Structure formats: C-alpha cells, structure tokens
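Working notes for the structure below.
Of the protein chains in this complex, one is absent; all others appear in place.
Moving on to subunit A:
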C-alpha cells in the first residue's frame, strides 16, 4: 500500500517537475547522480541568487515529493468496506458465503448482542479509534458500520 502511494507521488512529482524544470542547468546536472527513490526534497537557494522568485528543486523521476510523516494513505469508501468485510469474514461465527453488505447481524446471520459487541470491538481495533457505546449498539449491518466510519473519518462519497 505504501509503494502504491509512493508511485502516485512520484508520478505527480514527475508531472510538476516537467513544468518547473525549464532551462535550469544546475538542477539537471544535480539530478543525474540521484538514483534512489528515498531522497528527500531539498531547495537549492544558495546558488540561485539571480532566480530568487522561483524555488529550484532537485527534480527528476526519482524524488519523493509529498511527505506523509508516517500517516496512513487516505481512506476511501471501497477501502473501508473491503476492510470491514475482511474482518467480518475472519470472525468464526459468521459463514463467509452468507455474508453480504446488507445482512443484518441478528436477523440474517443469527448472532446475538454479545457477538455484536465483539464485532464492534474488532472494528475499533481495525480502524484504530473508539466507538462510543450509544452508537455502537445501533450498528447492525456492515453497511451501517461503513457509513458510520466514513462519517467519523470524513470520507466524502
């Protein structure tokens, strides 16, 4: 997942670099020895006294432009739903064939309220944030769980 984000960033950098990288001889010579993808961005301001208005970057196809600082890739609705269904399939009291996004835990899958508490705890573990008791009791289908998480995490549809 990290490599996908990196590839996306590298592609966006290559596009931005193509726009910025006009006629800057120093940068072209500087980007030649760069071979690894892990090089951070740096701004060459010391040697660019004449061109002060435009910040010059060590550009090239192998520069990591956007910095995540250890943050996760952004959540999408499909991603959330995938993870929710994956966690539910791992639960031993649910048979994976009968599981769908709209299957009710109590009516369709035959679970009881203690199982529902366990499922919501598993979701808390998966997504890393606490779900308060009052709202946790109302989540009865995977679709509702996905809706709730996307509301909490501000994932727009």
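The definition used in the following text is that contacts are C-beta pairs under 8 Å (C-beta built on N, C-alpha and C of every residue); 3 or more make two chains touch, one makes a residue touch a chain; residues count from 1.
Convention: contacts and distances are computed from a predicted model.
Asks: Match the chain absent from this complex view to the correct UniProt protein name in "Cinnamyl alcohol dehydrogenase 9", "AP complex subunit beta", "Histidine-containing phosphotransfer protein" or "Complex 1 LYR protein domain-containing protein".
Replies: Its UniProt record gives the name "Complex 1 LYR protein domain-containing protein".
Asks: Which listed residue, A:111, A:136 or A:149, touches the chain dropped from view?
Replies: The one listed residue touching the chain not shown is A:136.
Asks: Kindly state which of the options A:82, A:118 or A:151 is in contact with the chain not pictured.
Replies: Among A:82, A:118 or A:151, only A:118 touches the chain that is not shown.
Asks: Go through subunit A and note every residue touching the omitted chain.
Replies: Residues 112-114, 117-118, 121, 125, 133, 136-137 of subunit A touch the chain that is not shown.
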